[in-house]
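Note that this complex is displayed minus one protein chain, with the remaining chains in position.
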Amino acid sequence: MDTTATTLPSIDLRRVDINPDFWYPIAWSKDLRRGKTIGRRFGRHPVALVRPQDGTVFALEDRCAHRQVPLSKGVVEGEAVKCCYHGWAYGRSGRCIDVPYLGKGKLPNGVKTYPCREAGGLIFIFPGDAEKADAIPLPPLAQVDNPAFKTRHFSPAVGCHYTFMHENLMDMNHQFLHRRQMGQIRARFLGQDEGENFVEARYSFARSGNQQPLAERLIFGKHVDDPNRVQPIEEVVTIRTTYPYQSLKIHDKDGDLIMELFAAYVPSNADGSSCQTFGLLSVLRPKTPLLIDIIWPALGVFTNRIFLEDKAVVEMEQQAWRELGGDHNVEVFPIVNKLRRLLARHGVPHEDAPRSHRA
Amino acid sequence: MDTTATTLPSIDLRRVDINPDFWYPIAWSKDLRRGKTIGRRFGRHPVALVRPQDGTVFALEDRCAHRQVPLSKGVVEGEAVKCCYHGWAYGRSGRCIDVPYLGKGKLPNGVKTYPCREAGGLIFIFPGDAEKADAIPLPPLAQVDNPAFKTRHFSPAVGCHYTFMHENLMDMNHQFLHRRQMGQIRARFLGQDEGENFVEARYSFARSGNQQPLAERLIFGKHVDDPNRVQPIEEVVTIRTTYPYQSLKIHDKDGDLIMELFAAYVPSNADGSSCQTFGLLSVLRPKTPLLIDIIWPALGVFTNRIFLEDKAVVEMEQQAWRELGGDHNVEVFPIVNKLRRLLARHGVPHEDAPRSHRA
Partner (left out) sequence: MDTTATTLPSIDLRRVDINPDFWYPIAWSKDLRRGKTIGRRFGRHPVALVRPQDGTVFALEDRCAHRQVPLSKGVVEGEAVKCCYHGWAYGRSGRCIDVPYLGKGKLPNGVKTYPCREAGGLIFIFPGDAEKADAIPLPPLAQVDNPAFKTRHFSPAVGCHYTFMHENLMDMNHQFLHRRQMGQIRARFLGQDEGENFVEARYSFARSGNQQPLAERLIFGKHVDDPNRVQPIEEVVTIRTTYPYQSLKIHDKDGDLIMELFAAYVPSNADGSSCQTFGLLSVLRPKTPLLIDIIWPALGVFTNRIFLEDKAVVEMEQQAWRELGGDHNVEVFPIVNKLRRLLARHGVPHEDAPRSHRA
């Protein structure tokens, strides 16, 4: 009855934490209005994002120094956020600048801050060593600033370790999972590339069945359906994990970019069993100006259905990991093994949640 | 305030796992159609049952060898089941027979299989040492094959250790629990029997009150109601645990069998705190041919109400066990103590769930 006999790797990839010395999106800009604060998480760390009436967003540890309740439940006044409970106030520097019932000379310590930036409709923090933040650039955010493209946001929460998400997208042989949405499409591996901080896989697609869903046709173009012949699709799909982000690009037969996806999978709880996806999907606007607006809703439904299938399967992987007590993955696809080594190499050891202090 | 002072037995019966070297029902035949697969559990082990278009049902470990997602979420094609994720295919032998994107020469290992049989509307697996399976017979399945009886299926999930279920039925003094359903019925212990792999208790019943519920009357026959006299019921009820199954038989005053119950309590999670009951209740068809069909629904309601009371009380026992951190049972009824020793003797030590592997 022992199903655990498989040799475990010396490092369990699902116990590797994401490297905090990068910029991570943790909220959409539109979700934080002027004069407001919201609470988000990076792994086990709660983060309060504050957008004053004037000035840029800033990010604080989301626990008042007094009684550890979330500052994001508080009130923004001027450049400060006041804790909801006793009104302790904190500025952009994290310093406690007012305790309403205490003399100014005896103010207590403040709270941790996170470097914070805003770009492409996303709010980023730098959860690691703040001194490194300036030297580390934000990632390229698909074609969000390119007017030739229209960009969709998506941000599903997924109940799995962030590494499952990278593996899911990198291995396009999983088109079998989407057989109901994408018909009898089959990935063909074209080649790969690898560097210190990235791995990349390139695929083309061929169709064996005779039904092409509408939205797929709108994205990939129409194919003459001949059930007896494999239909080559001319586009090339390039998937790349540039640590810690992931991108997917589709180029047409002329080598022009027609679609680009940016995705970040941000751990959202203490034990690493859930993550928050932030995705930007940029699609080239067709020459007929209105067409993109017409297909946009169908594209949304289509990508959402596909994503729900991915979400279901990676959550089953997480569930199996929990039940088996470790990673039993037996990988046969070389690019996925390269990806796994990349994620293990750049990650950091899992930070266990603190145990209760006992008297 | 210490309520745990009672001496614990050297073996905690609720930490004894059921012996896997027996045939256990894990699904009803009608729930698995041709060309389909379903997922079930035996303790902490997930099991995929597969019924090909042709041929008999087979049982595989319900985790793809690749990424451990359930094969029962996949697709049955011919004699094989294909994993829903990347389409790895497994045959009846558990061997991986196809990875769509891999040469046939380098196929990875397959998955564990379980001996599997079908009888009496139930699908059985043999979760233990497969070499022993042929030598171990299926249990007698009440009167499921006897046309003189009509047989009802029931299969409630219960949130308790399987041993509580055996004790519940064996101790007919618990009729007090069913006082609202069965009136003032009182069990009278007639005798017992015991062997290496079974214990048996025999009871008759007497009534002191004056109300006899309809369904009970239909099962046990009509009694002249005299509130001032204890009314002997002539039937003899025999309850027997023949490890690991349980049966209840009712014989009438002439010694003829009029009702027979077969029950198996199959652990359904990793820590042993839940089980799936599979029950077959065979009732002798009365001489008036249509009568059994008329009383059948009332019989169902009646047995279901009784069962819900049993379910509630055994789940309270499990809850107390969890809170107290062990079995504090103080048993005064000898046959139940014999039963407890039988269950402890034939069971196996609890198999703890694996801990997460730490890097």
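In this document, chain identifiers A and B correspond to the written order of the chains, with residue numbering beginning at 1 in each.
As a convention for this text, a residue touches a chain if its C-beta (ideal position, glycine included) is under 8 Å from a C-beta of that chain, and two chains touch if they have at least 3 such contacts.
These numbers come from a predicted model, not from an experiment.
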- Pick from B:36, B:95, B:117 or B:328: which residue touches the chain that isn't shown? B:328
- Item | Candidate in contact with the missing chain, chosen from B:75, B:107, B:136 or B:187 | B:187
- On chain B, the omitted chain is touched by residues 1, 3-4, 8, 10-12, 15-16, 171, 173-174, 176-177, 186-187, 189, 313, 316-317, 320-333, 349-350
- Task: Name, in rising order, the residues on chain A that touch the hidden chain in the full complex.
- Result: 20, 44-46, 61, 63, 65-70, 73, 82-87, 99-102, 106, 108-109, 112, 127-128, 270, 351, 353-359
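The rule is short, and it goes like this: only the chains that are shown with their structure count from here on.
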- Task: Could you say what rotation angle superposes chain A on its sequence twin chain B, using C-alpha positions and rounding to the nearest 5°?
- Result: 120
- Message: Roughly how far is chain A from chain B, centre to centre by C-alpha average, rounded to an integer in Å?
- Response: 45
